[in-house]
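Note that this complex is displayed minus one protein chain, with the remaining chains in position.
Labels run A and B following the written order; every chain starts at residue 1.
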Amino acid sequence: MTLFRLAWKNVVGSAFRSWVVYLCVLLVTGLLFTSVLLIGGTRDSLRLIQQRLGADVVVVPEGTEAGVESALLMGRPVKAWMPRENEDKIAHVPGVREVSPQLYLASLANAPCCTAEMLVMAFDPQTDFTLTPWLRQHLGHGLSAGEAIGGSDVFVPYGEEHLRIYGSEIDLVGSLERTGTGLDTALFLTFETAYQVAEHSRTEAIRPLEIPPESISAALVRIEPEADPRVIALQISHEVTKVTAIPASGLFQTFRRQIDGLLRSMLTLLGAASALSLAIVGLVFSMAVNERRREIGVVRALGATQGEVLRTLLAEALMLALGGGASGILLAALVLYLFRDLIVVSLAMPFLFPALPLLVALVGGGLVAGLAGVGLAVLFPVVRASRLDPAVAMREQ
Amino acid sequence: MTARTAARIPAVAIAILAIVIGVMPLFFNCQYDGKTLVLANGREVPMKCYWTARAALAVAVPLLAVGLLMAFSRRAETLRALGILGAILGVMAILLPTLLIGVCQHAGASCSLVMKPTLVLAGILAIGVSLAGVAVSGRREEQTP
Partner (left out) sequence: MVRLDGVTKTYPLGREKMVTAVQDVDLNVARGEFLVITGRSGAGKTTLLNLVAGLTRPTHGRIVWGDMDLWRMPDAQRSRLRSRRLGFVFQFASLLPSLTVAENVVLPTAFGSHRREPAVYERAGELLRMVGLADRRDAYPRQLSAGQQQRVVIARSLVNDPEMLLADEPTSNLDAETEREMMALFTEIHATRGVTVLMVTHAPQLVPACARLVEMADGAICARGAA
């Protein structure tokens, strides 16, 4: 018989009290973990997108910022066109090192792979610095005409060998890593392939793919190392008419504000739930200790020191905290992992489930938080119980 | 608390999970969303998520029976056997949308977004609750004089 075993038997022996504490801790740690994963997952996703773009400044037609952000984040096709000559104008702005144009197109709805229009992004392989490094690393070469790479969720329908876009057959030669955003359902091909598809679509597709001549949807800009992206962006906006230049750090501002609003609400809810749950835990333990005064008196009479009584009672609380905390975290992680796609689609926010090392750290942190919270909640009643005069305690009915 | 009373809690949980496993897929499959597979000869056939939804009923009904029997069983041995059966049915609920039949590949389809993760989660919970029921029935048996 040890103090640990005594604590365990006390936990198991009082089912109702143990369940109440267990469920309170499960709720708090589950909510806490969910919030941390959602906040972290969204921010990770945004960071990945920015890294994927590789650009210091993104130049888009005036008035299309929201649409382009939506395209990048949620994979929703956008109509954004500006003259191709802007590419040269931007290149001549002092401090600009590289410029790469992109076309944002939409596939047809009800394509076999998809339930809605899919974003198709075309890039210029001569100037591209976004996808070309990935292509070199993973395929060893660039894309040829008629080839494309897809986001992690793009696939060739079962039984077929090619993707069909506007009646043209496209070879899917690679898949990008998951970003937790709409880019996971986007298709990436070269300008040459895009123009070929547009040409073919006049006769092969239900509806032709229209690409305005000498037009681009966006220009991705890399600047000199010592230049300030915000300054360059301002200069571009001055020197090129009817465009908006967004420094990379300024991307997705609207979205970030929405996320911050959502997260503030979540944190408020979390704070309230935590305070309530820990108050309940403290109250339940207070009541339990009160009911067990005589038992505590007996245990002191049998030779337990104040410290041993304190340790036993704390051990009971912390066992329940550990059990409830682990369950809450496991449940939260399971739900977020299984429903990660639904989160992205229904909340319209990017979300990336963390990699294993970070997940382990978060789990550890969550458990520590649960243990600390419960320890604090029960400290007062438990210390008071350990200091009871044994004779007085045994006199209580 | 007798073995019977202790078994009622997991029994209710298993019954609820059985209803989720049986009913939810009927409303979150591509057939329900109006989408079918068009064959080369023009014939329309349901996609595999439809068959997963049908097969889920074959798991849900016996799981519901397990839950109901657990609620009214007295003997610890019976409860243990029912718990093991419940866990096996939970495994089947997980395998149906993943390995046995599957759901549509497209990430945006309701079967992929809702049906599959819900079946997997319900299956995991059914396994956990069933095994907890086995443990509780064993413990209660120790305490019966």
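Brief remarks on what is shown
To be clear about the criterion, contacts are C-beta pairs under 8 Å (C-beta built on N, C-alpha and C of every residue); 3 or more make two chains touch, one makes a residue touch a chain.
What you are looking at is a predicted structure, and each value in this text was computed from that prediction instead of being measured.
Among A:I259, A:A304 or A:A332, only A:A304 touches the chain left out of the display.
Between the chain not shown and the residues A:T2, A:Q137 or A:T203, the one that touches is A:T2.
Within chain A, the residues in touch with the undisplayed chain are 1-3, 5-6, 9-10, 12-14, 294-295, 297-308, 389-392, 394.
Assume only the chains that are shown with their structure count from here on.
For the pair chain A and chain B, the distance between C-alpha centroids works out to 29 Å. For chain B in complex with chain A, the residues that touch the partner chain are 1, 35, 105-109, 112-114, 116-118, 120-121, 124.
Across the complex, chain B is touched by residues 15, 113-116, 153, 155, 157-158, 184-185, 334-335, 338-339, 341-342, 345 of chain A.
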